[in-house]
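To start, the structure under review is shown below, and the notes come after it.
For this view, one protein chain was removed and the others were kept in their places.
Right after this comes chain A.
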Amino acid sequence: MKLKQLESYLGNLEQFSNPKIELEQYPTGSHIASRMLYTAENSFGDISGKVVADFGCGCGTLSIASALLGAEYVVGIDVDTESLEIAGENAEDLEVDINFVQCDINNLSLRGQIVDTVVMNPPFGTRKKGADMNFLAVAMKVASQAVYSLHKTTTRDHIKKTVLRDLNAKSAEVICELRYDVPQLYKFHKKKEVDIAVDLWRFVPQRDQER
């Protein structure tokens, strides 16, 4: 599938009707999501034929992108009932098969090395400090092959240091810097729309035998 085609499919997905600020629910824009998954597949071969888990899947954008790019089994995990409902409808509209699980990522317990790749657009931790790093810590335990994640560019040094030192990463690399459009979703947003710089990261966990 071509990048443009993927972006246009994702652009038609239904997004949060009632975003919840405590969960830092922001839609993953089709521009960012398509580039994220397209790179994971075409530069690294981490999607097609794989088991992919989407942490904090929200309305399912990254899950659906994974399925469209040929992931063999996609698990979409979110804490929020409404999001999972919308995600389910989105998946149905595009006729892709996603396996949804309702769970708080912080308490997620997945056995073994079944998941190859984790993709996520985690909360940036602006409302609840450390939320981004908590997601990352769980993702690094679950993925056997790679973790793709978005984080604010301002946190780059901190993330690199923490992931290599504490989270058993073999490598941590920023694949590209993107602009994340934050639409005026919440009342406390004063400006109509802002965009912030975010990094698309690829982390490679150490395999068990290397630990």
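To be clear about the criterion, a residue touches a chain if its C-beta (ideal position, glycine included) is under 8 Å from a C-beta of that chain, and two chains touch if they have at least 3 such contacts; residues count from 1.
The rule is simple: contacts and distances are computed from a predicted model.
Per its UniProt record, the hidden chain corresponds to "Multifunctional methyltransferase subunit TRM112-like protein" from the list "AP complex subunit sigma", "cysteine desulfurase", "Elongator complex protein 6" or "Multifunctional methyltransferase subunit TRM112-like protein". Remark: the omitted chain is touched by one listed residue; of A:M1, A:L94, A:L110 or A:A137 this is A:L110.
When the omitted chain is restored, the residue from A:S8, A:N42 or A:Q102 that touches it is A:Q102.
Across the entire complex, the residue among A:L84, A:V163 or A:V198 in touch with the chain not shown is A:L84.
Not every partner is drawn; the one left out touches chain A at residues 49, 51, 72-73, 75, 79, 84, 88, 97, 99-104, 107-115.
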